[in-house]
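Every protein chain of the complex appears in place save one, which is left out.
Order of writing sets the chain letters: A and B. Residues in each chain are counted from 1.
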Amino acid sequence: MIGGGLLHYWVVIALMMTGLYTMIARQNLVKKIMGLNIFQVSVILFYVSLGKVAGGTAPILKELAPGEPAPLYSNPLPHVLMLTAIVVGVAVTALGLALVVRIRAAYGTVEEDALRKLDEEERAERSTGGGA
Amino acid sequence: MSDSDSMQRWHLRMREKPVLRIVAKRFIPFVLLFALYVQFHGDYGPGGGFQAGVIFAAGLILYAMIFGREALEKVAPPRAVEIAAALGVLLYTGVGVATMLGGGNFLAYGALDSHDPMHGQHLGILLVEAGVGITVAAVMTAVYFCYAGRGAGE
Partner (left out) sequence: MTHLPVLQIALPLIAAPLCVLLRHARAVQIFAVLVAWACLGIALALLGAALPGGAISYELGGWPAPLGIEYRVDLANAFVLVVVSALGAVVLPIGPGRRGHAVPPRREYLFYASFLLCMAGLMGVAITGDIFNVFVFLEISSLAAYTLIALGRQRQALRAAFSYLMMGTIGGTFVLIGIGFLYQMTGTLNMADLQRLLPAVQQSRSVHAAFAFLTVGIGIKLAVFPLHQWLPNAYSFAPPAVSAFLASTATKVAYYLLVRLAFGVFGTAYVFGALGLGALLLPLALLAMFVGALAAIYQSDLKRLLAYSSVSQIGYMILGLSFGTATGLTGGLVHIANHALTKGGLFLAVACIVAQTGSSALSDLRGLSRRMPWTFAAIAIGGLGLIGAPGTAGFVSKWYLVLAALSAGRPEVAFAVLLSSLLAGIYVWRVLEAAWFRDPVQSAPRGEAPLRILIPTWVLIGASLYFGVFTEWTAGIAEAAARQLLEGAP
């Protein structure tokens, strides 16, 4: 097997680092949010891989014929947990984008270094141009 | 603002695309119907409020993208969307309160029907999922309203 049966962990780690790197290195706030999404997706993948049972099928309840052995299910709990985590992720993304929209309206840009410069200029102006 | 200008230009362009308009018009009812199927089939198979809500909202948003935000506002006024989002949560928590009044713990659906707890379980999950579905659909639509066509009033 590729990666010694641990391939999914490598994928998770690669995605996680991609996301974190994007969040740290990118100046554009929208790209930062994209990084955040990738980061969250890696965790979702991690959980889903936890629930996988080798050879297991979808965990759907069905009527069994007498004598028929119960099929092997994947563990549904991590999937359900991730449903919640996805909702949290969507909420965070929506709120983050809403903030970006308002930042753009207030500053006219969504580039981190431009924003920092605008804030510093404002602070310098306030400290020199009269305390009131 | 340029944002709203580009939105307007987008809709003008949309008006010249009969294929998209016709296909969307034919498809949207089925999207909404499929959302309801996913919602109510959640009892027996994969499905449920979250997925159904998102699909329903996707139908509404597709409508707005093709025919304009104003058209969607006629179908689903923002104020109504906001109320629906609140009502969905209340339906969910209301079930919890009802089960407590029925003598069970919070969200112990069995308490909804004192004669047949199984029936109570069915009713409880149906109502809770309905609440989830309404809220998710409303919130997704509200999120779309927040982003699309900004700059007109705010």
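Assume a residue touches a chain if its C-beta (ideal position, glycine included) is under 8 Å from a C-beta of that chain, and two chains touch if they have at least 3 such contacts.
Keep in mind that this is a model prediction, so the values were computed, not measured.
A.B. asks: Using the touch definition up top, pick the residue from B:Ile28, B:Met65, B:Leu90 or B:Leu127 that touches the left-out chain.
C.D. replies: B:Leu90
A.B. asks: For the chain left out of this view, which of B:Trp10, B:Phe27 or B:Phe106 touches it?
C.D. replies: B:Phe106
A.B. asks: For the chain that got dropped from the picture, name the residues of chain B it touches.
C.D. replies: Contacting residues on chain B, toward the hidden partner: 82-83, 85-87, 89-90, 93-94, 96-97, 100, 104-111.
A.B. asks: For chain A, which residues touch the unseen chain?
C.D. replies: The list for chain A reads 20, 23, 29, 32, 36, 39-40, 43, 46-47, 50, 78, 81, 84-85, 88, 91-92, 95-96, 99-100, 102-103, 106-107, 115, 119, 127, 131-132.
Note that in this section only the chains that are shown with their structure count from here on.
A.B. asks: Give, as an integer number of Å, the spacing between the C-alpha centres of chain B and chain A.
C.D. replies: That gives a centre separation of 23 Å.
A.B. asks: Which part of chain B faces chain A closely enough to touch in the complex?
C.D. replies: Interface residues on chain B, with respect to chain A: 45-46, 50, 143, 146-147, 150, 154.
A.B. asks: Which residues, counting only chain A, touch chain B once they are in their complex?
C.D. replies: Checking each residue of chain A against chain B gives 58, 60, 83, 86-87, 94, 97-98, 101, 105.
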